[in-house]
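What follows is a single structure, and I will ask about it in a moment.
What you see is the complex with one protein chain gone and the rest in place.
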Amino acid sequence: MCNSNILIKIIENMGKNIIENKDYLTELDRVIGDADHGINMSKGFSAVDAKLDEMNGKDWGSILKTVAMTLISTVGGASGPLYGTAFLRASTVVDGKMEIDKEDIINMFEQAVEGIKMRGKSDKGDKTILDALIPAFEALKLAYEEGKDTKTAFKMAEEAALEGVEYTKNIIAKKGRASYLGERSIGHQDPGATSTYIMIKSINEVLEQN
Amino acid sequence: MCNSNILIKIIENMGKNIIENKDYLTELDRVIGDADHGINMSKGFSAVDAKLDEMNGKDWGSILKTVAMTLISTVGGASGPLYGTAFLRASTVVDGKMEIDKEDIINMFEQAVEGIKMRGKSDKGDKTILDALIPAFEALKLAYEEGKDTKTAFKMAEEAALEGVEYTKNIIAKKGRASYLGERSIGHQDPGATSTYIMIKSINEVLEQN
Amino acid sequence: MKKIINHKEDVVEEMLQGMVKAHPEYLKRIDDSNVLVRKDAPIKGKVALVSGGGSGHEPAHGGFVGLGMLDGAAAGEVFTSPTPEQILKGIKAVDGGKGVLLIIKNYSGDVMNFEMAAELAQMEGIEVQQVIVNDDVAVEDSTFTVGRRGIAGTIFVHKIAGAAAEKGMDLDDVKRVAEKTIKNVKSMGMSLTPCVVPGVGKPSCEIGEDEMEIGLGIHGEPGIRKEKIKPAREIANILLSNILEDMKLEKDDEVAVMVNGLGGTPLMELYILNREVDNLLNEKGIKIYKTLVGEYMTSLEMAGASISVLKLDDELKQLLDAKADTPAFRIL
Partner (left out) sequence: MKKIINHKEDVVEEMLQGMVKAHPEYLKRIDDSNVLVRKDAPIKGKVALVSGGGSGHEPAHGGFVGLGMLDGAAAGEVFTSPTPEQILKGIKAVDGGKGVLLIIKNYSGDVMNFEMAAELAQMEGIEVQQVIVNDDVAVEDSTFTVGRRGIAGTIFVHKIAGAAAEKGMDLDDVKRVAEKTIKNVKSMGMSLTPCVVPGVGKPSCEIGEDEMEIGLGIHGEPGIRKEKIKPAREIANILLSNILEDMKLEKDDEVAVMVNGLGGTPLMELYILNREVDNLLNEKGIKIYKTLVGEYMTSLEMAGASISVLKLDDELKQLLDAKADTPAFRIL
């Protein structure tokens, strides 16, 4: 259904959007963190960008693994190992595949969620990446179960992610730097949830064009 | 002619005027020095003030020596040893005297000048204390030679000191902190010459009242 | 932003070069990395210690690499954890066959990156253990959150675990004394001015002209509260009260004290603060065995200070006193 060419386009678009939102993400992090989430993510995706050429013609697993290793080895900070682990775990379920199907998509997404949970010892409600990623995953799975097509399913995932981002404004941070603020983290949007939303939105933009 | 009571009044008045001019002297020092001349001098004369009682009934030499040692042991900075040496040397020529005459006054003044020259390795034209003190001394000596009385002689000394202070604005500093400025010290009034002028003026104020 | 730097992107690279140039008798840099290790690394038969974290805390951690302290330190970007790859290079460079202890400050980023490095090192057959320093009592201690931050108390862990390793203790024992040190050390900081991360260019936080911030983090993370600036005596009292509340010290207990400058505060003020700390501890009958005053764990040019108190026993005293020879910490 989906060949690995589209994945490269998605990765490229994620990078473009993350880099465009560098200052926005950093500013969110300045309020409840240490003002570097945009810098960290841009650095990682710039390094990924530089490897797009060598991804050409590779299978889904290899491409995702390259993204993972690049993020892990360039970002530093919390988001590097978290997103890195997400991509790495996702890569394991599509190893060697040039084409993937719905099942694979659900598996990849699930692995990404599990990877972040494991690496971050975190869960929904901690005011992190997971507050965007888990609702998105659940919406996607539900959409597929209801027989929706991939484009629609991702549209719904994006909406759920955005709601998740909004939700982070109302809760106390329990993980990451913002957790040091305790109560005072309430009222502020989580940078990591926001970058997750941007990445899911980036998937949709590519699906729309194809 | 002059008993040692008047000396105590003079010392007291010097202290009062120096302390009143603390900020003014410090500000002058801020421009071409290190912003402490008023602080240094006030500290010294506050310590002198605390000893006025014990000076009571003492001879000229003892009183001047007490002033000298107090300045030396409290001021620090350049002005402490300079004024201290001036008072110390002056004290040597009036040792044991309860009353002094014109001759003694000239001798004391001369010793003060020589003391500062020796201690400071400085002379007229270096933009220092001496640019007020030497003209004042010369005016005083001339006045006496011309047969003027002490009040008049000191009036003339005060005028000469003030001219000397003005003159320091036009010259390059060769001694003290201001000398590090080289040419850029021109245009600014010397703090030490100014405190000397204030001290001579303080003598006059007391003479006027007596 | 007034700084003595060249390009803001190059500060870490150029700083590391400047460090190695300044201390060639202590440090060498591992190729293609931001890792500094002991000149004589790896030392066969000795447990090796690796720490690190974001840059901007100098002399931490590269300044503590040397005899009796760290074997290696990995430097991340300013206030950003080094990557697993970097840390792994450090681990491999110092491993002397007796295992490696990682000393990690408790930040999600640091913990995750160091843990990944440990996993990778273990896959390569190197024995790796880790300890996590969490001395900052400004942060509430809760099992539902990531818990407390690691700040200047970390230096005591470097010193004591380093001495243990130098003495020939095995990995479990070195880890045991490191954990004892962590259990026994509490810290808290305050600041008068924010710092500016070169890559960001804006102050990390705002502190008013007559305000101070109590309990802030070493990356400019907001603290407990802002209040009107107070005399040194009250500052010492605020920080120490929070620390002691948490420590349950008793009369005649012996402690080591660190008064740590955050970068912009001159030594004169640190000594004045130390006078107050000393007086307050004396009043409580607590015995000060050793005092450190200076810059150990900074936050770029931030003005402010932290106080750390380490409760001692005979073992910790002996290890604290042991010889150390590093660029930033020496005991003869």
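Letters A, B and C mark the chains as written, and numbering starts fresh at 1 in each.
Following the convention adopted for this analysis, contacts are C-beta pairs under 8 Å (C-beta built on N, C-alpha and C of every residue); 3 or more make two chains touch, one makes a residue touch a chain.
These numbers were taken from a predicted model, which means no experiment stands behind them.
Although it is not drawn, the missing chain touches B, C when the whole complex is taken into account. Of the candidate positions C:187, C:260, C:274 or C:308, contact with the unshown chain belongs to C:274. In the full complex, chain C contacts the hidden chain through residues 2-7, 11, 14-19, 21-23, 55-56, 58-59, 63, 192-193, 209-210, 212, 229, 231-233, 235, 259, 263-276, 278, 288, 291-293, 295, 298, 300-301, 303-305, 323, 325, 330-332. Although one chain is not shown, part of chain B still touches it, namely residues 26, 30, 33-36, 39-40, 43, 72-82, 84-85, 119-120, 173-177, 179-182, 184.
Quick note on the criterion: only the chains that are shown with their structure count from here on.
Interchain contacts give a graph that is no line, ring or star and is not complete, per the touch definition above. The chain occupying the central position, as judged from C-alpha centroids, is C. Between the Cα centres of chain A and chain C there is a gap of 32 Å.
Once the centre of each chain is set as its mean CA position, chain B and chain C turn out to be 56 Å apart. Residue positions of chain B touching 2 or more other chains: there are none.
Residue positions of chain C touching 2 or more other chains: none.
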